[in-house]
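Down below is the structure, laid out as structure tokens.
Here the complex is missing a single protein chain, while all its other protein chains stay put.
After this line comes chain A, so read on.
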Amino acid sequence: MTAPQVPVAPVQPPLLQLNGITKVLKGQGEPRTILSGVDFTVQPGQSVAILGRSGSGKSTLLSLIGLFDRADEGQYFLHGNDITKLPERKAAALRSAEFGFVFQRFFLLKHLSAAQNVAMALVNGQGWSARRKRKQQVMEALEQVGIAHLAKSKPSRLSGGEQQRVAIARALVRQPRIILADEPTGALDTETGNLVVEVLLNTTRQGCGLVLVTHDHDHARKMGRVMELRDGRFN
């Protein structure tokens, strides 16, 4: 007699997984190790806060996750696929398709309207959609962050919180799987910062992963998981 077979749910790979990542800064003088054997995983719909002092390697880790830079050692898996040695052209395509970026400074182009700033992520050479479709996508992203009525406004006419929400809409417009936010509330007051964090957390409810680099422990506590980097390692 054989034992009855129990149905097993297929194991879904993590959204992203970093194994033993090391990054050494080689410039003038002695090489400096920024990250040392870091392991890091994000599941779909999971929000992760990364805390740490200045110079602890938070932004470097985020730039490695976002494929801005390459690790010196370790492996990087995205949806279970090894992308450690991805060529730059494919990395650009992945940045466009998989990631949304939000920075401390909003980096809105002052000569473009809010809608045009959001559309910037759609006009990046990674495919082409008709103007009408682009407009629809942009308006949906702006509605998602609650500022559709400001679509035609230039950044100079928007408050800091509104500008950061435009930046978030720009990150969301391609419906990414992961949002990488580098101190997005750093330039905002507490109330506006809370609002921005709420907007970011909303994205995880739709299955999007969120990695938030912050100094603010209150914002970090709102995330599903909090990790602290110290001297290039997670505690």
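Simple rule for what comes next: a residue touches a chain if its C-beta (ideal position, glycine included) is under 8 Å from a C-beta of that chain, and two chains touch if they have at least 3 such contacts; residues count from 1.
We take it that contacts and distances are computed from a predicted model.
A.B. asks: Which of "Formylmethanofuran--tetrahydromethanopterin formyltransferase", "ABC transporter permease", "Isoprenyl transferase" or "NADH-quinone oxidoreductase subunit K" is the UniProt protein name of the chain not shown?
C.D. replies: "ABC transporter permease"
A.B. asks: Any idea which of A:L62, A:L150, A:I178 or A:V197 touches the chain not displayed?
C.D. replies: Of all options in A:L62, A:L150, A:I178 or A:V197, contact with the hidden chain holds for A:L62.
A.B. asks: Name, in rising order, the residues on chain A that touch the hidden chain in the full complex.
C.D. replies: 59, 62-63, 66, 68-69, 88-89, 92-93, 95-97, 101, 103-105, 107, 109, 111-112, 116, 120-121, 123-128, 170, 174, 182
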